[in-house]
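Yeah, one chain of the complex is gone here, protein chain that is, but the others are all in their spots.
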Amino acid sequence: MMARNPGLISRRSLLKMLGVGGAAVLVAACQPKEVEGSVEEEVATKSGQAPVPAAEEVKTIRYLGGFGQSWEDFYNTEVLPKFYDLHPNYKVEMTLIGSWPDLYNKIVTSTAGGMPPEVTRQKDFFTPDFIVRGLQQELDEYVAAKAPHIAEDQYVPHAWSNMHWSGKLVALPLLIFNHYPHFNIELYKKAGLVDSDGAPVAPDTWEDVREQANKLKDPSNNVYGTFLRDEGGKEDTVNFFHVWLAQAGGRLIDEEFSRFMFNTPEGLDALTFWVDLIKDGAMKPPGVSIEGIIPQGHVGMWWHASSYWVAYRRDNPDFEWSTAINPMRKTRGAIVRGDHHALFRQSKERDAGFDFLAFHQTPEITLAYGKNQMMIMPRYDVMSDAFYKEPYMGVPGAVYSVEFEQLEQPGNQPQPIFPGYQESSYKIGAQLILACMQEISPEQALDQAEKEANDVLASARRLLGVD
Amino acid sequence: MDINHRNGTVPRRLVGRIKGMVFRSHLMHSMIFAVALLGALVFIIPFAWTVTTSLKPDAQVMIFPPKWIPSPIQWRNYYDALVRLPFDRFFLNTAIVTLTSLVGDVIVNAVVAYGFARMDFPGREPLFYVLLATMMLPSQVTMIPVFIIFRKLGWIDTFYPLIVPSYFGNAFYIFLLRQFFRTIPDDLEHAARIDGANQARILWSVILPLSGPAIATVAVFSFMFHWQDFFRPLIYINSTHLRTISLGLQLFKTGYGGTVYNQMMAATVVCTLPSLILFFATQRYFISGIVMTGMKN
Partner (left out) sequence: MNSRTMRRFQGYLFISPWLIGLVGLTLGPMLLSLYYSFNEYDLFQPAKFIGLGNYNTMFFNDRLFWISMRNTAIYTMGRVPIVMGSSLVVALLLNQPIPFRNFLRTAYYLPSVVPAVAMYIIWVWLFEPQVGLVNYFLSLLGISGPLWLGSIKWAMPALIGMSIWGIGGTMVIFLAGLQGVPEHLYEAAELDGASAMQRLLHITLPMVSSVVFFNLIMTIIHSFQVFGQAYVMTSGGPAYATLTIVLYIYEQAFNWFRMGYGSGLAWVLFAVLSAFTAFIFRSSTPWVYYESGGRA
């Protein structure tokens, strides 16, 4: 018998491949348990304990939804060791995610796949889409049984009401925030927009915003007066638009969540204001990417909450900024929003998941989270902590009191939560971006956005029998 | 004399051509070479750019005009990128999925292809045409129900949806192997059959040892496909500890400014290396394998 190509793939190598494949299958079958054991040991050792022998079955709590190393470090050093002290047979597995739309997508695919994580961090407006499909666990009974520290009088009213749907508690408040103006002190000095103490003069009205943005812009140095908080054309773009809509005296949606209400003179006012700023070159147009736009000094005025401060100081140790409450159009309103913690009904270790959430809501951990993530937490006992009374790391004008002051503005509106928010915000956001790129007029954008968003809303309400 | 070029014997052809055209084609060939070289440079430059970016210190990443040689070279980027996210885990996962799928792809498709190539059964030709037709089926039309099936089986967030289909045949590999098997002369099989061997034994003892190039080709294609598969892990894998390297790489591309390009490029380099190494080690099979699919249609 002739072998034409001896040795190229002999039966021996075929057997070898089979062997490798078989070994791989064995390894695959064994892997997860191995890893669980080692990570648990590692964490236990970190917190100074000897590894606990798995006398009880190890319950794994999968936590979906974090960004970046610092977030994971925070949990590994400040939260999990204490949690494992209380529950030695628990293990928390953190899943990082790249962006909020990715997170939403991951929640959908994992619940669609019947294998949801135990716990997620999510934006408040994610919740209805999942709760009306019965995916999130209602928490009233759990709280009554195990978590007395989670009670209505402990929380800011907006936060507490947003945790509820149809009268039931469906999520736990993780943090709250609102967007308010920040100013680059150096650029303000350069533009001569400072007072006698050298502090930036906050714009009092939208006209001031326009004037200042135009004075701050410096095209030759790639400096803009301000920029769109989010250009993705998805939910964050709409969230930012909502802030300006509130100041213009408008509403996003009606109280019954039956139709959108942004296609009004107020909405047009807000969108046109943006578009005019872009036309003047005072607001950075969408698509132009500028790395380090804020800490590297490419923008004079911008909007968001305190959570970004730590990143600025890290990226530019000399960076200095100050803050103020929103300028006045018809109101100085902002949208009070927050993130939630949600528990998934079909998850494997649901009870353990709730224990983790309840632990997270204790004043001690809530304060630790707030300090580490530079966020205001919605619990009264935490908000009154001395931490929030201090200015931030010597930065003149970076003080939490401004965010608290903004929280009390009469023009504020709570983040509306209703099924279909995510999808309709994609439609609205796309039109807003098109208007900002001057592909269509603001009127056209709002008309088209309203039509498409109402369609989404109608189909959400119909399918889920919300009506 | 008819010079056969099927196996691309370069030296003889080169000599023949030059002998025939040396008096007027030196210039043309130089031009062709120059153009081809220029194009090749264009193809290689993105690689070079990726590597240099991966070694840049943070401050030098976003400067314009771009610097080609970073100074100092920041090797730390590799450590940061691969430790930030548990890439060792991702590599292991991808290796597990790829190798087990590869075994399935090779074994099962060889058996099926042999059935189509050498065994006569009623309905063989129509079934083969069905096979050819499925080669052109867009996967999206089965994607949703297959997801729902795997969901019913409780296989979401496991490796099973990624591996098990490889044990049920792949039209492209079956086609490739079948075409190759048919080029093996009948007499070997007849001889074996006279010696009393059954079909399975013939496949094992006669066909397979001679099918080195085809099997290797399937193995290489299978490896390449599963190593960088993105879509299926995207819908089936949720937990971090089960992610493959494609999902891991995607995590670098966040939606927000502040993408850490140097680390991202470092991770890309490391993730590309296995494919590159495999390619260089098995170059012959790549070219010959694609030849087999391209020629025999």
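Going in written order, the chains are labelled A and B, and every chain counts its residues from 1.
Everything below uses one rule, namely that contacts are C-beta pairs under 8 Å (C-beta built on N, C-alpha and C of every residue); 3 or more make two chains touch, one makes a residue touch a chain.
Nothing here was measured: the structure is a model prediction, and the numbers come from that model.
Novice: Among A:I97, A:L135 or A:I335, single out the residue that touches the unshown chain.
Specialist: In the complete complex, the chain left out is touched by residue A:L135.
Novice: Touching the hidden chain in the complete assembly: which of B:V83, B:M143 or B:A191 does that?
Specialist: The one listed residue touching the chain not shown is B:M143.
Novice: Given that one chain is not shown, which residue among A:S166, A:T205, A:S289 or A:S401 touches it?
Specialist: In the complete complex, the chain left out is touched by residue A:S289.
Novice: Tell me where the left-out chain touches subunit B, residue by residue.
Specialist: Residues 2-6, 8, 10, 13-14, 17-18, 20, 28-29, 32-33, 35-37, 39-40, 43-47, 49-50, 53, 61-66, 108-109, 111-112, 114-116, 119-122, 124, 127, 130-131, 134, 136-149, 151, 165, 167-169, 174, 199, 224, 227-228, 230-231, 234-235, 245-246, 249-250, 252-253, 255, 261, 264-265, 268, 271-272, 275-276, 278-279, 283, 286-287, 290-291, 293-297 of subunit B touch the chain that is not shown.
Novice: Could I get the residues of subunit A that touch the absent chain, sorted low to high?
Specialist: 101, 104-105, 108-109, 112, 133-135, 231-233, 286-291, 422-423, 430-431, 433-434, 437, 439, 452, 455, 463
Definition applied: only the chains that are shown with their structure count from here on.
Novice: Could you please state the distance in Å, as a whole number, between where the Cα atoms of subunit A are centred and where those of subunit B are centred?
Specialist: Their C-alpha centroids are separated by 39 Å.
Novice: Residue numbers of subunit B touching subunit A in their complex, please.
Specialist: Residues in contact with subunit A: 62, 84-85, 89, 92, 95-96, 99-100, 102-104, 106-107, 147, 150-151, 154, 156-157, 159, 188, 191, 204-206, 208-213, 215-216, 219, 234-236, 238-241, 250-258.
Novice: Provide the residue numbers of subunit A that touch subunit B in the complex, in ascending order.
Specialist: Residues in contact with subunit B: 1-6, 8-11, 14, 17-18, 20-22, 24-25, 27-28, 31-32, 35, 62, 64, 67, 69, 93-102, 106, 109-110, 112-115, 117, 232, 289-293, 311.
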